[in-house]
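Remarks on the structure that follows.
The other protein chains are all here in position, but one chain of the complex has been omitted.
This part shows chain A:
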Amino acid sequence: MELTELYLQLFISFLKIGLFGFGGGYAMLPLIQREVVDIHGWISVNDFTDIVAISQTTPGPIAFNSATYIGYTAITEAGYSTGYGILGSAISTLAVSIPSLILMTLVCLFFFRLKNNPWLQSSLSVLKLTIIGLIASAALMLMNEHNFIDYKSWIIFTIIMIASIRKVDPILLIVLSGIAGLILY
């Protein structure tokens, strides 16, 4: 594919992700997965899960991290060199940030009028429920045969979930699950 066309596609996809990424974090995952895995096929489901893992262990929100990572790999996987990949990374990260910049600037202008607006409040109370559903769908979409290859996967899943509910540090849990993978497989 033409390089400029690829850049444009990355820009539009991540602009869309930034614009509809209500709830931040995990709530944005179904949207990101749909754009980068299902529609454009820039990365596989496994790679997408790996990016989420990397996000959970490095600073910064998942939306930025996936924009930076996918911007780079989509370009380099298409056969272009590292320099073009870095530009793809920058374009995607910028694109995911633009909606926030515009909308938050507007919010600052109308701060006091928005604060107690009943329409906005009513919308937000429904969106809050929707966001929970989106996070659940992110988990369900990742519970596939690529990520859960056998019964050992389910054992790891169960142990990590219980530990996480008991507030064990997520970075530690990712490291431990990596060691478990090394031993078990």
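Heads up, the rule we're going with is that a contact is a pair of C-beta atoms (placed from the backbone, for glycine too) under 8 Å apart; a residue touches a chain by one contact, two chains touch by 3 or more; residues count from 1.
One rule holds for everything that comes next: contacts and distances are computed from a predicted model.
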item: Per UniProt record, name of the chain withheld from view ["Co-chaperone protein HscB homolog", "Xanthine dehydrogenase YagT iron-sulfur-binding subunit", "Chromate ion transporter (CHR) family chromate transporter" or "NADH-quinone oxidoreductase subunit H"]; value: "Chromate ion transporter (CHR) family chromate transporter"
item: Absent-chain interface as seen on chain A, which is shown; value: 16, 18-26, 29-31, 34, 38, 46-47, 49-50, 52-65, 68-69, 72-73, 76, 82, 85-86, 89-90, 93, 96-97, 99-101, 103-105, 107-108, 111, 114-115, 118-143, 146-149, 153-154, 156-158, 160-161, 164-165, 170-171, 173-174, 176-182, 184-185
